[in-house]
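Apart from one protein chain that is not included, each protein chain of the complex appears where it belongs.
Moving on to subunit A:
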Amino acid sequence: MKRNEEYDWILNELPYADPFLFLDEILRVDNNGAEGSYLFKSDSDFYGGHFKNNPVTPGVLLTECCAQIGLVSLGIFLLGKETKLKNLSIGMSSSQMEFLLPVFPGERVRVVSELVYFRFQKLKCQVKMYNKNDKLVCKGVLAGMIGEANE
């Protein structure tokens, strides 16, 4: 898949690294939402235990993937426009998710988010994750605090 270099600066600002980065590429970001994708690598350690002899991507990691792509990338984009990225402080404050289909090792997923609001450093989004057949895998509402730390 071809990388959209326009968004490289957002990838560079992400506060995550392997083994907890769940974002390969950003496909689109604007004031109203973000879209990106991630390939769940089949050799990831957690598949050995979730579940025994039956590897399925844990829901918490689908949620995390939705948050990194849908919430954090969007937050960095919105803050970056105002160059407020020094001392970035970040934390998830709520998640309400529904899981509809399993994601197996080696599957690529695509996350699409839609801004609900970004006010007083709280960012809230509706998120949806699709598999390679464009079937809805999970959806929900995520919120977090993101902004410059005061101290």
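Odds and ends about this structure:
The rule is short, and it goes like this: a residue touches a chain if its C-beta (ideal position, glycine included) is under 8 Å from a C-beta of that chain, and two chains touch if they have at least 3 such contacts; residues count from 1.
One rule holds in what follows: contacts and distances are computed from a predicted model.
Within the choices "Peptide ABC transporter ATP-binding protein", "RNA polymerase sigma factor", "Cytochrome C oxidase subunit I" or "Acyl carrier protein", the name that UniProt assigns to the complex's undisplayed chain is "Acyl carrier protein".
Summarising the interface, subunit A meets the missing chain with residues 93-94, 117, 119-122, 143-145.
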